[in-house]
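Removed from the display is one protein chain of the complex; every other protein chain stays in position.
Chain naming follows the written order as A, B and C, and within any one chain the residues start at number 1.
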Amino acid sequence: MSKLIFEQSRQGRSAAAQCPHTASYSPSIPSHLLRQDTPLLPEVSELQVVRHYTHLSQQNFSIDTHFYPLGSCTMKYNPRGVHRLAALEGFLKRHPLSLDEASQGFMACAYELQELLKEVTGMKAVSLTPMAGAQGEFAGVAMIRAYHASRQDMLRDEMLVPDAAHGTNPATAAQCGYRVREVSTDSNGNVAIEALRAAVGPHTAGIMLTNPSTLGVFEQHIQEIADIVHEAGGLLYYDGANLNAILGKVLPSQMGFDVMHMNLHKTFATPHGGGGPGGGPVAVNDRLIPFLPIPRVTKRGDTYHWLTAEDCPHSIGRLSAFMGNAGILLRAYMYARLLGKEGMQRVAEFATLNANYLLARLKQAGFTLAYPNRRATHEFIVTLKNEAKTLTIHALDVAKRLLDYHMHAPTMYFPLLVPECLLIEPTETECKETLDAFVDAMVQIIEEARHHPTLLKDAPHHLPVRRLDEVKAARELNLVYRAKFNDDVS
Amino acid sequence: MSKLIFEQSRQGRSAAAQCPHTASYSPSIPSHLLRQDTPLLPEVSELQVVRHYTHLSQQNFSIDTHFYPLGSCTMKYNPRGVHRLAALEGFLKRHPLSLDEASQGFMACAYELQELLKEVTGMKAVSLTPMAGAQGEFAGVAMIRAYHASRQDMLRDEMLVPDAAHGTNPATAAQCGYRVREVSTDSNGNVAIEALRAAVGPHTAGIMLTNPSTLGVFEQHIQEIADIVHEAGGLLYYDGANLNAILGKVLPSQMGFDVMHMNLHKTFATPHGGGGPGGGPVAVNDRLIPFLPIPRVTKRGDTYHWLTAEDCPHSIGRLSAFMGNAGILLRAYMYARLLGKEGMQRVAEFATLNANYLLARLKQAGFTLAYPNRRATHEFIVTLKNEAKTLTIHALDVAKRLLDYHMHAPTMYFPLLVPECLLIEPTETECKETLDAFVDAMVQIIEEARHHPTLLKDAPHHLPVRRLDEVKAARELNLVYRAKFNDDVS
Amino acid sequence: MPFIPHTEQDIKEMLAVIGETSIEALFDEIDDHLKIKKPLSLPPQLTEMELSRFMQERAQKDLAGLCYIGAGAYEHHIPAAVFDIASRGEWMTAYTPYQAEASQGTLQLLFEYQTMMSSLMSLDSSNASLYDGASALAEAILMAVRLSKQNQLSRIFIPRTVHPHYRDVVRAITQQQGIELVEVPYDVKTGQISVTELKTLAKEGMTALVIPQPNFFGILEEVDLLTDWAHAAKAKVIAVVNPMAMALLKPPGQWGTMGADIACGEGQPLGVPLASGGPYYGFLCCKQEWIRQLPGRVVGRTIDLSGKPGFVLTLQAREQHIRRAKATSNICTNQGWLVTASVIYMSLLGPNGLRQAALTSHHHTSLLRESLATIKGVRIPFQAPFFHELVVQFDLPVDVVLTELMRYHIQAGFNLRKTYPELGEALLICVTETKSPDDLQVLAKSLCDVLKKCVAVVSAADHSGSQ
Partner (left out) sequence: MPFIPHTEQDIKEMLAVIGETSIEALFDEIDDHLKIKKPLSLPPQLTEMELSRFMQERAQKDLAGLCYIGAGAYEHHIPAAVFDIASRGEWMTAYTPYQAEASQGTLQLLFEYQTMMSSLMSLDSSNASLYDGASALAEAILMAVRLSKQNQLSRIFIPRTVHPHYRDVVRAITQQQGIELVEVPYDVKTGQISVTELKTLAKEGMTALVIPQPNFFGILEEVDLLTDWAHAAKAKVIAVVNPMAMALLKPPGQWGTMGADIACGEGQPLGVPLASGGPYYGFLCCKQEWIRQLPGRVVGRTIDLSGKPGFVLTLQAREQHIRRAKATSNICTNQGWLVTASVIYMSLLGPNGLRQAALTSHHHTSLLRESLATIKGVRIPFQAPFFHELVVQFDLPVDVVLTELMRYHIQAGFNLRKTYPELGEALLICVTETKSPDDLQVLAKSLCDVLKKCVAVVSAADHSGSQ
């Protein structure tokens, strides 16, 4: 751990070039409304700030520094040009409530992004406002609810979710007031059709699916599923987190989905920022258009206008104070323009090539696949259940040891269905040599497990910290720094 | 060592978003003037480039990451705001040969910087064009030469340089066609006056001095020196590399100097870029004005104009194709504006406070000072000659070991006068805690020298490489990567 | 191929290892008729150079002079160091710090953020961010409802002095769970929550009261009084505040006798650019006792194998990836990168700098208020303490005034016509430290000109009409 910024603080120190020099004003505010104490912000110099946060940054893995085959997360290259252009003064300074005549640049981009996303999903309309995948899901499920309500179909209180689904799916359904019913998965990673048939009924509002699923395989019965749910009067929600696998190859609309979100921070390469921000636009077919969240952009003649509550009386409403993560939308738009017609389907093709190559090589190297009879999509799952038995190591140990090899670990907290799972997604922007190096590392680690198991058990060894105690963290909550004020003045 | 970028190259790979897509053009150029082979530039993806150079950067020490008490180099904080503003589109896109009417923004800054530098040096005119200290020296010495020539005083073929001087001083004098005569230093670090008297004569063109000298002490006989040299008909050149020590406190003009340069990348906080660029403006008193290098900026009414050869027929001429390191000039100008009237002299005050504090603490800790009877200026010298005898370690070993403590080593290749020297310059932008940590590290290292001398001898231990073999590098020159072309296609 | 590093040779070798001869074969599990047959109708690929020029032209269109619009998004000076550092690849291109050992940078920064934000709010705990201020308020309300589950009732009091868009978002999000929202009117003289009406409405029960500080009109609410009153009524108090203002104003944790229970709001004023409305970040702080109902990620300090301190994500049992349908929220991706910027911003400003920025904004608003008060045709409806925003009323249509002022390169404020029609032709103006006293004089002068000109036009029209 580096010293906390608070531990570097000294009373009276400041980054003075950043302070407006107007200390003498006294506010025209009654004193009972004023603050009397000083908040615990650090008092440090500009150099200290720069050095501290530069230093901290170096303790992170990131795409710009490491291979990051984190399944379900699509950690691909985030083009620097796109980042730079999103920071043009005209974009950064535009107030979200500026008049339309002072906003045509941004609005043109937003409009064209809506059109682009319609084209790559086959859907009929798009709202860009959701701020991440989960909020896109919320918008989608709220629209399903609004749709049923608009038809006075009030009994539908259950949302189907495959057991393999990402946690946001059931959480969203619950947040929208639905009961969640899980549907099981068959041995090939497809939804168990019989279980689905048993689950649907007049209480079914819809089903939330991702395809390819979070098991790294393409749902082969997608049309049958669509028919079953539609026949029962439910709608199909497409969790677009895995769109990278089919971008430009398959249209979600064609698979029978009624509504979906996209993860711009995955498929459209906007940086993940150590946790966010993202972008979760929703796309719908004809029957859900009236319910789309506002604001949206429309074009009349040569000018762009906002569609607001007045234009869309049936809208589920607003999900953010302004226009969602506008800067992320700009970035996604620009990325799409850099790919263009020629590049869009290459995303899915090369993501799939990389995943299948890695799968083939790991299989040859003796690793067990969760779904050995299936193709990888843009990702796939290795299960270490055998190694767990024979070598008494866990997926977690392998994951931590990979960090020592300067590679980020695959996803292992998820999906919960597969024991000792490593969900591996290389993405299309990584080159063959990197994939080969990953296989070499995996082989080497299993070799280590045979001969020096503590190398894995105690891993990582070469990072700023060794393995961290999560249990202690949760038991003895220590969530903020409490100044020992005596320390503060040296 | 990280893999070289060439070792990551694969034929046919590219950062395609960066290639103009016009492959089909054929040039209207005769084939004997065309290149037939392919230059050895890497063929890599954009992600590979970003990852490689991000990764390499992390193998550097820098001000933004480390304390850097490198004597004579004034490694102070380089304000980020200044860097950002120098990159405004209007500045970055301005062509150096743009018409004056499209250049008033830049020219205003350059003009005001000239005025500012006049004020802080007490000199009468400034030319901003020299691109670093050494080129400033060149300009200064060339002016001295032009001055004598203009008076038909042709016998002056010798330049005096104290033996403590920075290597650029004698190198510059030689490059200007002068013979260099060294003047010795007395035991207090001052120029030996008798030696000086013995050296001057009708052959003396001038003397190059820095004050405070590179020994970290203020030249106490500066006025006597000035008188001696002036009486002999020579001129005084001030090497402004150490201006940080006296900024806002003492005027070089007042000490009797006729001409000087400044190091903007030291005193005016422009970043050093891993070797450069710098800025070395020259300032002169009245008699040298006609000889200043061009271009300079002048103001007529409300507009700014270039002074060129036609305006300055006696100028020593041009030293760069355009206007020197214009972007560095902008940065220095902005830094000066951030300091302002209120901040200028604080530079010298706090640089001096930091140096004297560090000196006092190291002295208390038992270290030997090169000039124990003297104040530190902005820097000072510790000599490890005792430790070299008793502990058989060298300044070099301590320097290398400091790196393991995450601190850059002080200067030790220079000045050559002091054995086992560490020239230490903390600068004003470092805080007391950092200085204290430095003392702690020094004490600890000497402790290590007593008990585990190999910790020093083999240092550094915690950097990307161990101690490097410089002799081998010079003997078996390996200055470029030679592709083993078979390797290139995997 | 932009962003795809594969050479022909690579493709051949990789397919050979897989045992296929074409990439297309890898899609053979997908029913053929699901596949896209005709090429997508998309614009052709651009190079970065082409894109740059194109986007520069677009951005140019949105440069529209000095901006006095506030209304929930505020222009403050952002030190260059903030985004120079936050844009380092190690911050910007990292994922959520699930692998703690490989993410100590992000985790320590978030721990520092939690400390700064809870201290700024004078509350015990903070999460690591939500989407934005509006959705943070919705989450705060859901949280208050969970805290009050026992009493069945879900009746949330949300004053009309809360940002109208926030109220929209709260409605969209909470209506899914059948929560009742009770709108509380404001006092037309002060622009503050009407306490009389509040008391009347509360008779039928109240789960929580939302208190904005400053409120949407820039006016300061009587937070002590309101907090104590709500607590007395056994309701939770949810503060929705401008975090920069909290360097100057009494923070939620110190309101009344017990302090607010939850504080939330928009983090944007702390170092995030206007940028068309996002990405910003929502913050949410609470008393220690409510921590297990907090939505979003939380970082905790712990130790490693060798006893060295370090940081991890903790209390994950609240979150969707563990608790699924029973999670405190569905949020997953949050707004981490903006928190990074904000932490650097707060460190650079420090307690004094932040107070100075707030105070200067307030002071300049006072200056403007004084000078506008002297202009004929401008009325200032609310007499109460304010922070850095100001409602003014005109006799002329606001939209005309705004359009005219654009010619002076001034975006004068937010038109209240649609959201508060009862205020007539009213404008909400915001002044921050980025506007100098000279700028304010230009604004006042320009407004004077515009009003004169418009009156002339209107009366000329009247005149010609009456002929």
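Throughout what follows, contacts are C-beta pairs under 8 Å (C-beta built on N, C-alpha and C of every residue); 3 or more make two chains touch, one makes a residue touch a chain.
Only a predicted model underlies this, so the values are computations on that prediction, with no experimental measurement involved.
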Option from B:M123, B:V183, B:I381 or B:L403 whose C-beta touches the chain left out: B:L403
Which of C:Q104, C:Q176, C:S276 or C:T434 contacts the chain that the document leaves out: C:T434
Touching residues on subunit C - with respect to the absent chain: 47-49, 52, 77, 79-80, 84, 87-88, 433-434
Missing-chain contacts mapped onto subunit A: 10-13, 16-21, 44-48, 50, 54, 79-81, 83-85, 489-490
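The rule we apply is simple: only the chains that are shown with their structure count from here on.
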Chain separated most widely from subunit C, comparing mean CA positions: B
Gap in Å, rounded to a whole number, between the CA centres of subunit C and subunit A: 21
Where subunit B and subunit C are represented by their mean Cα positions, the distance between them in whole Å: 46
Contacts with two or more other chains, residues of subunit C listed in rising order: 1-6, 10, 47-48, 79, 81, 85, 89-90
Residue list for subunit A, restricted to those that touch at least two other chains: 13, 17, 46, 50, 54, 58, 63-66, 77, 79, 81, 338, 429-432
